[in-house]
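Apart from one protein chain that is not included, each protein chain of the complex appears where it belongs.
Labels run A, B and C following the written order; every chain starts at residue 1.
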Amino acid sequence: MIIHHPILGPRDAQEFVYLGDANLIDRPDGMVAGVEVFHDYLYNRTNPAGEHQELWYHEQGDRSWLVVTRNTVTHEITRVELARDVARARRRTK
Amino acid sequence: MASLQPLTALGRREATTVTHGPLTISERTDVALASVAARNGRAADLAKAAQKADVPLPGPASHQQGTPYSAFWTAPEMWFVEAPYASHELIVDLLKSALADTASITEQTDAWVAFDLSAHDLTRLLERLCNVDFAARPTGYATRTVMEHLGVYLIKHGPGAARLYGPRSSAESLLHAIETAAHSVW
Amino acid sequence: MRYSGFRVIAEALTGHKGWKPVWRDPEPQAEYDYIIIGGGGHGLATAYYLAKEFGQARIAVLEKGYLGGGNVGRNTTIIRSNYLLDGNEPFYEFSLKLWEGLEQDFNYNAMVSQRGIINLIHTDAQRDAATRRGNAMIMHGADARLLSRDEVRQMYPWLNFDNGRFPIKGALMQPRGGTVRHDAVAWGYARGADMRGVDLIQNCEVTGMRIENGRIKGVETTRGYIGAKKVGVAVAGSSSKVMAHAGMRLPIESHVLQAFVSEGLKPLIDGVMTFGAGHFYVSQSDKGGLVFGGDIDGYNSYAQRGNLPVIEDVAEGGMALMPAIGRVRLLRTWGGIMDMSMDGSPIIDKTGIEGLYFNGGWCYGGFKATPASGWAFAHLLAKDESHITAKAYRFDRFLKGLMIDEKGQGAQPNLH
Partner (left out) sequence: MTQSHRIEGGQIDRTKTLRFTFDGIPYQGHPGDTLASALLANGVRLMGRSFKYHRPRGPISSGSEEPNALVELRTGGRQEPNTRATVAELYEGLTANSQNRWPSLRFDAMGVNDKLSTFFAAGFYYKTFMWPKSFWEKLYEPIIRRAAGLGSVTREEDPDGYDKGFLHCDLLIIGAGPTGLMAGLTAGRAGKRVILADEDFRMGGRLNAETYAVGDAQGADWAAATVAELSSMPNVRLMTRTTVVGAFDHGIYSAVERVSDHLLTPAKGKPRQILWRIYTGRAILAGGATERPIAFENNDRPGIMLAGALRAYANRWGVKVGERVAVFTNNDDGLRTAKDLQSRGVDVVAVIDSREGGDLLPGIRHLRGAEVIDTSGKLGLTSITVRQLNGRSETIAVDALGVSGGWNPNVNIHSHHRSRPVYDPAIAAFVPGKDGPPGLLVAGAAAGQMSTHAALKTGRDAAIAALDLTTAPELPQAEDAPVGITPLWHVAHGKGRAWIDLQNDVTVKDVKLAKQENFTSVEHLKRYTTLGMATDQGKTGNVIGLAIMAELTGRSIPETGTTIYRPPYTPVAMGTLAGRSRGREFKPFRLTPSHHWAKEQGAIFVEVGNWLRTQWVPKPGETEWRQSVDREVLATRKSVGICDVTTLGKIDIQGTDAGAFLDRVYANTFSTLAVGKCRYGLMLREDGIVFDDGTTARMGENEYVMTTTTANAVAVFRHLEFCRQVLWPEMDVQLISTTEAWAQFSVAGPNARKLLEKVVDQDISDAAFPYMGAANITVGGLRARLFRISFSGELAYEIAVPTRYGDALLREMLARGAEFDPIVYGTEALGVMRIEKGHVAGGELNGQSTALNMGLGKMVSKKKDSIGMVLSQREGLTDENGYRLVGVKPVDPQAKLTAGSHFLEKGAAPVAANDGGWLTSKVYSPHLGHDIALGYLKGGDKKIGQRMRIVNLLAGLDTEVEIISPHMFDPEGERLRG
């Protein structure tokens, strides 16, 4: 697969390490949330057959964490963003 | 007082040079290296300080030559800065005094083995080693890539000139891989 | 009809005219007592045991494609019960025992072949872990042996003993491990279930679930609505898709695991072998092909196909272990969709919806589990309580911190 890195352009997916659902960005605050909230955050997945936002780490590249929007049926990638930007934006809207 | 004798990454007293066919592989031990990462929100301050100190901070995927400092981009708001080892062995101290608290600066000199590759055209060699479209990239292109399971930085200094920074502990494996590829090509 | 050597000879001498269809192709009825969604190995085994062992009737298996078309027909056919943890080992040992009597039980030769499995050891730490595991296996009634380097060398003298990057120091062996002809498992269960009146309905995809007041009433399918008192879902690979019809999110991701077969070769490898210093495991089929695999591709996928890096990674492991196979050719690659769970272990449990039961999360261990999974799921469906060997396979184990994490990788499915 090829991931179109928002800074570096097309890069082979082999350079990346996959983590999973981009909802992992939304970590609850441990001083507020309890086990149930953390359980849902860490363990449950939508796991769609279709468009999926997911985290990839450019380990053999610039070490950016990316949010990749990829179709899990066709593997087509339609959007790639820096996870840091996505995380910051999500914070702002909260 | 101790006066310690350094070893090169290949475990020798002197830098190693290997030739095969048109290719020359030269180990470089005369480069001081440090990482410079902008402090959060301080990129503009860093740019100013760097300009004043003649530290180039090139854009993504590029290397910029300078004197005494050259640099290449390694990550968002992060660079590796090169300088002559003889004059800049204490590159971290020098950069810290120049860039102050605009950046986090860390010594990288001995984290890497540096090889300069030269031949009339390196494309045929590099296509056996890494997934970089070397021919299509401009001089000054700098990227991280993978060679034989090893993460390396590759800097293009011309169609027939490139520098590699590979993990120092694997210097022998990396050299072996380059030599094997060279024998396969030439 | 009963299969036997005499029957084969008699039919051969009379032009094979007497062989009957192995299953019917019935039209779906309006309602069943039990609907099993998924006509793969686990679904068919569930239906078979529901009918045979638990005396249940009015059972249908709904399959969106062809029977046995899921992972039961696209795996590397290994059976073993060499698990470490208390939550797993009794279940897989139960499964292995069922394999051992399966062919006589369902009157179909699935070529259950216990030629042994060895997990190679390359470090002292691996030997310690193998010792822990082997002892756990024996304590659970399974068989295990720790082989020395010389013993391994006697079995496979042509492995890379002398020039390896990582030395072979021995192996953990389970002599009762082995392989099974995978398609035949599906067919054997299908035939056995059909003979007991189970309706096997192919080309029937579930498109929705009718749930009223927290209770399942039936399922919408591409062949119309079908009512059911109880619905069991056994669709590993597609679990999240199907359970989404019930509004559930699961502790599961779908990933692709590739598998490989070489051209046919004269016998080289008798048993099953796993390389402990790379991603590679291998056996040789009765037809002569080396059947091998490695790691999952590592990203969520429903595509039933993989990419090149894993193929290369697996070949590197193969060559590192077996330098003689350089000129053996890889014939075919394929991909199966795995339910990768959050701790690497499966789930066989009730759901929050009355009458709806779930079986999934098999990661890439589903094939060997087929008999026990079917049995335990049938037990759960028929009696509303977990089978004794499957009690740990609950949904709430993550909430309670009772993970069954054989590899110790935590809540990251692609590392299990």
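Here are a few things to note about the model shown:
Keep this in mind: a residue touches a chain if its C-beta (ideal position, glycine included) is under 8 Å from a C-beta of that chain, and two chains touch if they have at least 3 such contacts.
In this text, all values refer to a predicted model and were calculated from it rather than measured experimentally.
The chain not displayed here makes contact, within the full complex, with A, B, C.
Considering the full assembly, C:I325 is the residue among C:L50, C:I211, C:M273 or C:I325 that touches the omitted chain.
For the chain missing from the display, the contacting residue among C:R132, C:R215 or C:K383 is C:R132, taking the whole complex into account. When the omitted chain is restored, the residue from C:S113, C:T274 or C:S345 that touches it is C:S113.
Residues 1-2, 12-13, 17, 19, 24-25, 27-31, 33-35, 38-39, 42, 55, 57, 59, 63-65, 74-77, 82-84, 87-88, 91 of chain A touch the missing chain (whole complex, contact as defined above). Residue positions on chain C in contact with the hidden chain: 3-5, 7-9, 11-13, 15-16, 19-25, 65-69, 73, 86, 89-90, 101, 103-104, 107-115, 122-125, 127-136, 138-141, 144-146, 157-158, 160, 163-167, 178, 181, 183-184, 187-188, 202, 262-268, 277-278, 284, 286-288, 303-305, 307-308, 311-312, 314-316, 318-320, 323-334, 397, 399-403, 405, 407-411, in rising order. The chain not shown here touches chain B at positions 1-9, 11, 29, 35, 37-41, 78, 90, 101, 103-112, 127-133, 136, 148-150, 167-174, 176-177, 180-181, 183-184.
By our rule, only the chains that are shown with their structure count from here on.
Residue numbers of chain A whose C-beta contacts span two or more other chains: 14.
Those residues of chain A that touch chain C in the shared complex are 1, 13-14, 18-21, 35-36, 39, 42-49, 52, 54, 70, 72-75. Interface residues of chain B, counted against chain A in their complex, comprise 60-61, 73-76, 131, 143-146, 151. On the side of chain A, the complex with chain B involves touching residues 7-9, 12, 14-15, 59-64, 82, 84.
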